[in-house]
Each structure stands twice: as C-alpha cells, then as structure tokens.
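One structure follows; several queries about it will come next.
Excluded from the complex is one protein chain; the other protein chains are retained at their positions.
Up next is subunit A:
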Amino acid sequence: MKSQLNVSTLVAVLVVAGLVLLPVYSNLTGNIFILTLFTRIVILALAAVSLNLIMGYGGMMSFGHAAYLGIGGYAVGILAQEGIGSGWAQFAVAIAVSALYALVIGALSLRTRGVYFIMITLAFAQMAYYVASGLARYGGDDGLTVYKRSDFGGLINLGNRVQFYYLCLFCLLAVVVLIWRIVNSRFGLVLQGLRSNEQRMQAIGFPSKRYKLACFVIAGMLCGLSGALLANNTDFVSPAVMYWTRSGDLMVMVILGGMGTLMGPVVGSVVFLVLEEVLSQLTEYWALIMGPLLLLIVLFGRGGIMGMLGRLNRG
C-alpha cells in the first residue's frame, strides 16, 4: 500500500516543481507573459488555500473571502499614497487589519449557520466593497494606482519580475506548509472534528465557537497577505477585487481542486485560471464553455480534482 505510488501526491509534487521552474522556462523562451499570468495564479492560489482552511477543514461556507484581498490591497495602496513605502509596515498592516476584520465579521457571522452563514459573510464583503467605493480620497469607484511597489530595502526588489514571482511562490508554499502543520495539530483536529459533528465536540468539552473564530481569523490574515501581493502585482487596487463574483471564483477554485485537501486549492487555481485564460483567447463567449466544464467536474468528480486522482489511485 505504502510502496504504491500515490497519484495525487505525484500531481502535487509536479505542480510545485512546475511552479518553481516556471521562471526558467519563461527566461529560456523569452515568454514574459506566462510569468505574469502565473504570478497572478500563485497569488490567487494563496487566497484559495486560505479559504480552504475555512471551507475545507472548518466546514464553514464563507462567501465573502475576497474582502480580504481588498483589505490587503488597500493597506498597501493607502499607505503608499500616504508616503509609507516600507513593505514591512504595509504587509503588517494588511495582515493586522484583515485579522481585525475577520474577528468582527467572524464573531457576528458564526452566530448563524448553513445558508445564513453564507448570506451574512456575503453581505459583509459587499459592505466592504461599498465602503471602498466611497473612499473618495483613495480613488473611490475608479480604484487607486500604486505608483511604487512595497519597499523591502535591499532584501528583495518587488519591481523585478522574477524576484517578485519567487516571493509570491515562497509565500504560497510557506502557507501550504503552515496549513499542513495546523491540520494535524491539536487545533486542526478540533477544527475537523467540528466540521464532522459539532454537537459531539461540545459534548466532549470543546467550546466550539472560539475555535471556529480562530480559524476564521487565521484564514483572513493569510488572505490579507495575498491581497497585499495582488496590489503589488497589478500596481493597482480597486473595489472590484472585493466584488462577490471574486469570492465566488475563489470558492470555485477550492471546490474544483478539492476541498479539505492540502494541495487541492493550488491545483484548482492553476486549472481555473489557465482555463479562463486559454478559453477567453479562443472565444468571446468563453464563459459558455467554462461554466458547463466546471459543472461536470463538480457533478461527477466528487472531491474535485484531488478527489478524482485519489480514486484513480485506489483503482
């Protein structure tokens, strides 16, 4: 059993290897576009991985995760405009404000469950969207241009395409490792126990709400990091990154790749965003192909791509 090659592990390793070697390929072929595309993919994969902690391991269907992309992004954009260019300060604020937002939203949302939880997280994210639209000083509806990327002194230059890509990839892989540790820790087992049977967990003595809230906050912070990277990538942040369709995209990436699997969201993000890119070049009506395709995978591939690979493994 153990000696048998595990297909899903193999795919996970190949994906990571591919991501690590991508700049080399880009450099050899002179294809800069692919590096730009994959920088975006890696950043959004980070967001999807963080959402997976809530959705996949915590069993909470949060439909407002894109809010943190905006919070992280605006932290960078606003501080840059106000003359604070330090990356350390910008990223710290991005993560801290995300944590605070998650704490407040979580404390309120976790009073509900099921479809109400979905609706209330969605509502809060839309609220954040409209608040950002109202920030006249920071571009309002039109968004805010980031004229100078976050400054990390001599350590790393975010203006350099390859360096920036590797920073994003490092963040993604570090977060994957972190979540791998969390999932098998005391906290992680409690979290997954709550997903499985909350009443039972309370009966054996766990105060369920504070564990769920902690999970919510951790995921929010990680997605705030993703948002800070995203703003640097596009040199721009606008309310649109918080729009509910973006939250929906993140959910699709997680479900597509496989909820509650470590690498599922990464694989899901790569597949989703590459498909979107390829199909949108083929035809203007790409969504007509993308929609049914996703529907098929979700309908027939229980557990997403990683789930399908897992079954392949078992024969």
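Everything below uses one rule, namely that a contact is a pair of C-beta atoms (placed from the backbone, for glycine too) under 8 Å apart; a residue touches a chain by one contact, two chains touch by 3 or more; residues count from 1.
The rule is simple: contacts and distances are computed from a predicted model.
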Protein name (UniProt record) of the chain left out of view, among "Asp-tRNAAsn/Glu-tRNAGln amidotransferase A subunit", "ABC transporter ATP-binding protein", "NADH dehydrogenase subunit C" or "ATP synthase gamma chain": "ABC transporter ATP-binding protein"
Of A:F117, A:F152, A:F206 or A:W244, the one touching the omitted chain in the full complex: A:F206
Residue touching the undisplayed chain, where the options are A:I84, A:I182 or A:V274: A:I182
Interface with the undisplayed chain - residues on subunit A: 181-182, 184-190, 192-193, 196-197, 199-208, 211, 214
